[in-house]
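With one protein chain removed, the remaining protein chains of the complex are shown where they sit.
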Amino acid sequence: MQLDFNAADEQFRAEVADWLQANLQGEFAAIRGRGGPGDEHHFVAERKVWEQRLAEGGWTCIGWPTAWGGRGATIEQQVIFHEEYARAGGPGRLGHIGETLTGPTLLAFGSDAQKQRFLPGIRAGQEFWCQGYSEPSAGSDLSNIKTRAQWDEDAGKWRFYGQKVWTSLAHESDFIFVLARTNPELSGHRGLGFFLLPLAQDGIEIRPITQLTGTAEFNEVFFDGACCDAEDLVGEVDDGWRVAMGLLGFERGVSTLGQQMLFQVELDEIVRIARANGAAREPALRQRIAEAHIGLRTLRYNSLRMLSGADDGSLSREAMIYKLAWSNWHRNLGKLAMDVLGPDAEVVEGAPYELNRLQSLFLFTRADTIYGGTNQIQRNLIAERALGMPREPRGNQ
Amino acid sequence: MQLDFNAADEQFRAEVADWLQANLQGEFAAIRGRGGPGDEHHFVAERKVWEQRLAEGGWTCIGWPTAWGGRGATIEQQVIFHEEYARAGGPGRLGHIGETLTGPTLLAFGSDAQKQRFLPGIRAGQEFWCQGYSEPSAGSDLSNIKTRAQWDEDAGKWRFYGQKVWTSLAHESDFIFVLARTNPELSGHRGLGFFLLPLAQDGIEIRPITQLTGTAEFNEVFFDGACCDAEDLVGEVDDGWRVAMGLLGFERGVSTLGQQMLFQVELDEIVRIARANGAAREPALRQRIAEAHIGLRTLRYNSLRMLSGADDGSLSREAMIYKLAWSNWHRNLGKLAMDVLGPDAEVVEGAPYELNRLQSLFLFTRADTIYGGTNQIQRNLIAERALGMPREPRGNQ
Amino acid sequence: MKFRFTDEQSMLQETASRFLEEHSSSAVVRAAAVTDGLDRALWQRVVAELGWQAIPIPEADGGLDLGPVELAIVFEQTGRRLTPTPHFASALSALAVRTVPDGEARQRLLAQLAEGAICSLAHTDARPHWGTEGVAIEAQATPEGWSLSGAARFVGAGHAADELLVVARSTASGKLMLCAVPADSEGVTVTHQATLDQSRSMANLYCEGVHVGHSAVLCDDWEDSLAVVLNMGRILVAAEQVGCAQAALDMSVAYTGERIQFGRTIASFQAIKHKAADMMLKTESARSLLYYAACTADAWLRGAATAQALEEAAHMVASSAGDAAFFVAGTAIQLHGGVGITEEYDVQLYFKRARALESYLGRPDESRAVIAGLLLDAPSVTGGQGHAA
Partner (left out) sequence: MKFRFTDEQSMLQETASRFLEEHSSSAVVRAAAVTDGLDRALWQRVVAELGWQAIPIPEADGGLDLGPVELAIVFEQTGRRLTPTPHFASALSALAVRTVPDGEARQRLLAQLAEGAICSLAHTDARPHWGTEGVAIEAQATPEGWSLSGAARFVGAGHAADELLVVARSTASGKLMLCAVPADSEGVTVTHQATLDQSRSMANLYCEGVHVGHSAVLCDDWEDSLAVVLNMGRILVAAEQVGCAQAALDMSVAYTGERIQFGRTIASFQAIKHKAADMMLKTESARSLLYYAACTADAWLRGAATAQALEEAAHMVASSAGDAAFFVAGTAIQLHGGVGITEEYDVQLYFKRARALESYLGRPDESRAVIAGLLLDAPSVTGGQGHAA
């Protein structure tokens, strides 16, 4: 059992750190630490330029095969990159949907033409993607998709009608991948297609969703006749579910340590405030601060187990608990931040409703246990997949 | 809104207190505070004599109508009696099944003959009852009863075959009321009968169930041809479920304040120990002791709301949460007791496994959230009956 | 022993519920939230049609001479509707003024309050905590009276107040004084303070050498009374919390009963049902303690309960209702799923309110620490309370 990274990996770490140190300067100094969760809508233009700088340095898509411009980086190297990126205060990645979702999907299921057309733009930090999965009636129940894809014989194109929701940065993206119903006769997992659409066209309307913070990171995307070509269908007609699910398998948790680095920054700030305002002397808060520290370290070693897991990438027990673990830890951290701040937690300095970082943390973390599979869905998955307990029956409403 | 009892009630309280004070002496001094939960199997003979002393004083069945020897006591008076009984350290009531379950059931559903035959024995503290509801396969799902009642034409009697479980003090009782399947064609709530059986007969075997404490308060009762007469059926054949459920309706919570008095004694002992051994200086334990105190007071005012509720006796919201509230409070108290004791909690003084009062409390309270409707069943009931949410579907296994 | 509402109290509850359903809608609350958290017209209407401002004021002073139970009934309903009025400031001020010796100022203030004037108690800077050690306004003796300097935060509706009830520490005696200070006095600056919970109206007070005449000093040794008034305040806050929790529970049951996933209403999932059951358990438990605490406050006003009994009752319900409201409102967001975190749905308003109330005047764990002190450091209060409700 081996906790440390080997020498080669540590050298790779140094290389990443040096490059980021050298490049997060000048025009990019202003976007250090910006654009993260809850801040995604800030400095978008600057962050797009930053994506291109990353690309020039060869730091986009490092997990991709070299044939497509990647480095074929090992799990360890990818982990290290994410860690150092977070440590250096690298801005929120506008390219991550393309790099981590679109790319791997096309590499696994895409046609050569699709790879030729789309991978280079992602790798170069030139073309940005957003994801079209959830719908108002397809949240936890993702297979309940109503958006229709109709083949328009005359135009020789697929046309789309319906609505997607919780699409982050849709208004800043060039393309969207859409899971849509190709066969209205079929329901559930069957009769869905996986399509690649340009966003800049008629028949697509993007509306921001204002959240409890007063800011809007998510959007609704409405389709009314928007279209794509026949070759923009990934995989077979009616076989989109397999493609969409395969995509979820690609996340081997390489970004989790990077995420934890951001959590650590938040916890450190809370500790700093507690020491400054006397909260650190209150036994009840001391217990909770210790719990937060222990919980974050738990996430770390849980991730290391996960990343050291079976080489076939099969989902291990510790991988199945990760979402439930981090989201509840983070939500509790938000509450802890408020209690450590004490009466100051209520004070909003910037009018009309400009929240400070910990106030945003508190409100935003309520979403952590909802998106990407609610606590309830996660517990179902753990019970059913990890423990082999009976599945929840579907209803017929 | 009125928290205090009126003058007449306070005078009744004084009367009860004086009588108990005067009578819990001499031969009965030894059974003060004995025979409660976890101690039910002790001093049974003495406690039967005590039941007769209570009867002579007119303190059994005080809620019954005067026609049957009761006092027709008001809710307030019954509450006061239970409180004073607990405060005086009155021993665990061997007669309570007969007084609170058999009696009211017969008064509501019984024939004149049944009332004549059974009520006087209960009122006089001469005949003791136990309850035959639960079965190995009918726990949470009470309606899944398998014990059969067959009409024996030749003998002109009902004969019983099957098994009941969790029957407390069966080996010390004279009679048992049995919910049994009269119609094997029917399942669930239908086709059940409610019968009154003497325990002292062939075809009945009683086996104690040893618990995690090493003691045995509960029994299994096996029926193999045991019988009762035609007139020992309460209500109609196949109509036993209505009788059994009606019986559950009679508990208006008059005993809850008495129960809380016993809880208070336990909490007081924990506080005393905490002050003595330094646990009272530990912030984490101070929080939990305060929580326990607040929780017990909550139970009290919840009960007072319940007892002051709608005069038609309809179950109010606060009544529906009571079981879930007290059982979890009590279970937490058991854990708190161990933590306050500290390392001493592990030490068993009496060989082989004679537990002290708080050790027994800790282990026994694990049962509180299980019997009489588990936490899970209670939450179902609250959600379905109080909040009108959909019922859990039955399976077909 | 009838631990339930009298007919009059039930009527008060129904009237409040009906009135607020019509006049304190989500639209009204949201409109106030983007300004200063106050709807002055609504308050005028409450004053004119319902007279809630007069509830805690003696008849002799033009009030209804009703008690904390009636206040709790109304605040449970305003909490359920997040009603944007200065009612809390008004009630707390009335309870504060009732503690001071009779006199011209007392009579004038009670009469004003009975007519709906807005007064605000300014008692602490709340740095770092809510206790009296947070009093940051000093009173310097002058030939004509006193000169007040310093700051106070979380002054309820302070920027809209006609008169401020300022708690200041005398540099001479070191004792706390309660002073009546007209809002337009020279040296007084009161500004609205935006809060994370937008729906409660809070202000900051700055005093720079504010002159206070002897007649405006309502009490020159007010520390014990402040403790009592804050305990009364905790009970009113708890009433709002119970109403807030009830509303969040009700909207969760309604939403999950309509939302369909996997071909079923999500209310049919046991995980949802059991969350709702726990929400109800905590709400009803807090409600039981609330009614007890209100009765105890009533008894204290009648001289039938000790200040310690009030302290215990207030901190018990503060602990219970604070935890309940935050748990219930937080769980309500969870049960709403994605829409729960949108600005559009009301559940987030209740969540923010629950967060704000939970920390106002002290956190639940701080209240438990007070209870622990009563139990473990002083002679026990648990014993012998058998039938003393």
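Letters A, B and C name the chains as they come in the text, with residue numbers starting at 1 for each one.
By our rule, a contact is a pair of C-beta atoms (placed from the backbone, for glycine too) under 8 Å apart; a residue touches a chain by one contact, two chains touch by 3 or more.
In this text the structure is predicted, and so the values were computed from the model without any measurement.
K.L.:
Out of A:Ala200, A:Ala351 or A:Leu387, which touches the unshown chain?
P.N.:
In the full complex, the listed residue that touches the missing chain is A:Leu387.
K.L.:
One chain is left out of this view; which of A:Arg13, A:Arg93, A:Lys164 or A:Arg181 touches it in the full complex?
P.N.:
A:Arg13
K.L.:
Among B:Val44, B:Ala124 or B:Ile370, which one is in touch with the chain left out?
P.N.:
Once the missing chain is taken into account, the touching residue is B:Ile370.
K.L.:
Contact with the hidden chain only, please: which subunit B residues?
P.N.:
134, 137, 139-141, 144, 165-166, 209-212, 214, 277-279, 284, 338-339, 342-348, 351-353, 355, 359, 362-363, 366-367, 369-371, 374-376, 379, 392, 394-397
K.L.:
Which subunit C residues touch the hidden chain?
P.N.:
Missing-chain contacts on subunit C: residues 269-271, 274.
K.L.:
Since one chain has been left out of the picture, which residues of subunit A touch it in the full complex?
P.N.:
Where subunit A meets the chain not shown: residues 1-6, 9, 13, 76, 79-80, 83, 87, 261, 264, 267-268, 271, 274-275, 280, 283, 286-287, 289-291, 293-294, 297-298, 300-302, 304-305, 307-309, 317-318, 321, 324-325, 376, 378-380, 382-384, 386-390, 392.
In this section, only the chains that are shown with their structure count from here on.
K.L.:
In whole angstrom, what separates the CA-based centres of subunit A and subunit C?
P.N.:
Subunit A and subunit C have C-alpha centres separated by 42 Å.
K.L.:
Could you state the distance in Å from the CA-based centre of subunit A to that of subunit B?
P.N.:
One centre to the other, that is 55 Å.
K.L.:
When you check subunit A against every other chain, which residues touch at least two of them?
P.N.:
Where subunit A meets two or more other chains at a single residue, that happens at 284.
K.L.:
Identify all positions of subunit C at which a residue touches two or more other chains, and write them in rising order.
P.N.:
In subunit C, the residues touching two or more other chains are 265, 268, 272, 365, 369.
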